[in-house]
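A single protein chain has been removed from this complex, and every other one stays in its place.
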């Protein structure tokens, strides 16, 4: 066991750190100004384009591809320090990374050429259409969207929402999850198709708000109606009935990324708290000398350190035994990290007082983003139930488990029955 | 001891309940549509004006005035069920109620005629300018705004923010807290002046967002610069040095109102959860049959019932022994209610999944509103420290305290040193 | 609504307060010395007998009988300030009070004469035999003890444990819950019989420890085997099949008493903390000046005040609409009070450091006692599930509920399915 990062990690994170300090943080107020100047626009603002060019020059483009999960994790963490700008600047933002991984693993050469290459190049964006307004989508058997084979075509009918990024005019691809066979076994009913956003029958209705934010700087969260949408049979990703398994495969690394970014966000909050607590004085003493602020800082530090290690171990398991064998750990971090970081941000807001909830400081927006993670890919509680069921059904007691193996049995995710 | 509400309370709350069911709830989507149609407007929308007229007809105007605190508390709770519409419809919304009470208690006859009457009539709105961007304002000795006597005038210089309602073009009055004598004892340095919003030197800079919301339907939250603002000496409210005491007097009932409304908001969340949990099915069972949802519902119910009683007792103490003797209880509810209701709303959001954070359901906005209460009038932690200090300095042990008296000694609020 | 206690309450609690200060608290070290001197004895020590005589003289004997629940509640709270001595001194200790109430409500004149009178007189003690080692007894359908009618007799076979008080040689009566008809509807299977402790076939096996304590000063917690125990048919309490309903009726007031005593215990802890925090100095300041101790004191005070009101309201509901209609509130306090008081005691232990866990201070023993309440009469979680189910099934939304009625529908307790 060795907790030192390898040379590649040290080298890459060093460069990412410099990029953040030199380019990204100074760009934050620029983005705010550009957003204020163009309120009705859902596309990337010029400052994002500029940062993307800089990231390419610095060799920080598409890093999620060439590194192991364990090496990439600290990179993702760093990007969470400035989560509106750094991930997209480095072409490492959700949902594109997940979609690119899907395509890299399951797409045909023709599909890869048409969709993956422009995504890797940043020439296009994509959205993932899974959540539906009418049902509890965390249970995949509830999905109501139908994908029906008719001759050489698939016909798609349904309504999706919270399709992140789909308001962006650059978004060309919708990856759509629906049912091809409602009578198949429950995890073989679903399939995915690749739908060009401009296909007839696709209506991007509106951008939804998330806790008051429309996230228009990175394409918002769209509600989309699919009304008799026809795509050629070659638009099927993987095979019929593979949808659930591919969604699971997609979500694993996605959760690692979300969790690592959230930890970077927590570090940002702590840096902000440290500055504020040193400079603000109340009742005769700086906030930094007051018991409750100290207790918060300590608690936050402990949570970050312990959860970072759990995320890193999860990444290591994914690299060494595979995403499926790491499913328990993936669930664990999916539950634990957003909860803890939400608390860290909440406490930071209290330190900032009214400024903390205002739009003048990043905390309010960061809080909304992390709060949403407790629902993204299914509410925590679904994962807690699934993880708990697996733990309670575990066969080997503690003394029968060798130390080297993963800590808990893998589970079929999202299915706590 | 008797937990049954009196006849007046039963009668008035019955009518308020009808008003909510018949008029206010149906008006919620109307407000949403009117807001969407006029995005740049900070004034009341027509639907609010219409509801105000209905409330007058129904005899539900200015109820905070004619009832005891104990009778008014359940009314305030009911208005929290639809917090954007019901309080303002009944002319019982913050900050106007607090300002009206200030004027009723401390204003000269001339001041009352000029400012109180139009407020009671709903012809005008007002704002309370206390919080400052540059200092930790929960410590009143930090206030940097100066109010300097020069001849027959007071000259005001400073910067305030989070002046709720001040973006509303109908807002005519700014109640401004500042220091008249920085060398006086710490709670005698502050005074209040009544400043017409159109006085030269007053610049209403901008409306701030609060957790992503600008609250433009009820006048937003303004940042205001006071640059050499001159008002006649008769604009002083109360005496020089009375500012801190008047602020305390104002905040007591204000907290009761905030807390009661928050409990009504919690009941709204529970009603929403009940409907959702009955109709949504996941993993083969309605959410209502799932352990964690039951546990949440039970926990929420317990919190609401116990805290409602504490708020009611606080109201009773204010009525029977006065605001000052009830200060400990006022602090207690100020701390406990927003925390609990925030948790209740947070759990409700989890039940709703993505819909819960969207703008389509009221939960996201309610959550932001209640979250802000943990900071309004000073962060919880200041009050916890103050309450704890008082508890630890209490002289009489438990056995020496007769049951009938308030539970804890009154404290000088906001001052935990 | 009126939060002032009535004249009777003020008068009685005043006398109880005096009794505690004058007689009970000084007797605590005496009890400790007498216990240390007679380690193998399970009966009342002389100091208890002496206090009982004093309580009779002071007119404080059997107070639970002549007062309303609302009047008795503050008395019970006071006795919780010294929970090993005050309740038993005033003949108001569990399980005797519950058994006496059972007998008062359901016993025949002959049963009352034989069992109730000596209990009221303090000449005898009793135990309640419900919990079984072999099954989850919170589900009454699990009860394995059989009570079989044979001619003029009932034959009892089974094993019970945690029969509090049954090790006391003065304990003459065992109230035994068992099944007379396993095929009846689930809440009609159970009956109760009154079994003299010296009946052949009754074997009091041993005294159990509870979190390390054997509670030998008040008769411990016994494991008892019933092996072909025969009692005359007249020993049946109530009718066959009434056992579940009688147990529910018994538990309602019992929970009020437990909860009120627990609040008195919390006040004791706060008094202890106050003294300690004033006198101990660490890192240059008394503990009372340290942020975390203040925060704890404040939080504890808020919890005590809000939960006390909920218990009092529950008592008032029991007096005005009956135990059954108050069942929701009874469940609520059963869940909430032991949790909160456990936390209050836990924080008090931290203030005391090592002394807090030692036998030299009362905190360790108080903590164990309150911890057990989270399991007594079924674990919290059973009640949470039941309460949550009722809340989620409630028909009327908030606006359809008049303020004067109980807050939630009554539930069939202990049955969350």
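A, B and C are the chain letters, set down in written order, and residue numbers restart from 1 in every chain.
Assume contacts are C-beta pairs under 8 Å (C-beta built on N, C-alpha and C of every residue); 3 or more make two chains touch, one makes a residue touch a chain.
A quick note: this is a predicted structure, and the numbers were derived from the prediction, not measured.
Shown as candidates are C:256, C:367 or C:387; the residue that touches the absent chain is C:367.
Of the candidate positions A:2, A:110 or A:198, contact with the unshown chain belongs to A:2.
Annotation for subunit B: contacts to the undisplayed chain at residues 290-292, 294-295. Mapped onto subunit C, the footprint of the missing chain covers residues 131, 133, 135-139, 142, 161-162, 208-213, 280-284, 287, 290, 292, 349-350, 353-360, 364-365, 367-368, 371-372, 374-375, 379-382, 384-385, 415-417.
One chain of the complex is left out; on subunit A, the residues touching it are 1-6, 9-10, 13-14, 17, 20-21, 70, 74, 78, 81, 264, 267-268, 270-271, 273-274, 277-278, 288, 291, 293-302, 304-307, 309-310, 312-313, 316-317, 320, 328-329, 332, 335-336, 381, 383-389, 391-394, 397-399, 402-404, 407-408, 416.
Heads up, the rule we're going with is that only the chains that are shown with their structure count from here on.
Across every pairing of chains, the maximum count of C-beta contacts belongs to B-C. Centre-to-centre, using mean CA coordinates, subunit B is 41 Å away from subunit C. Mean C-alpha positions place subunit A and subunit C at a centre distance of 51 Å. Touching two or more other chains at once are residues 381, 384-385, 416 of subunit B.
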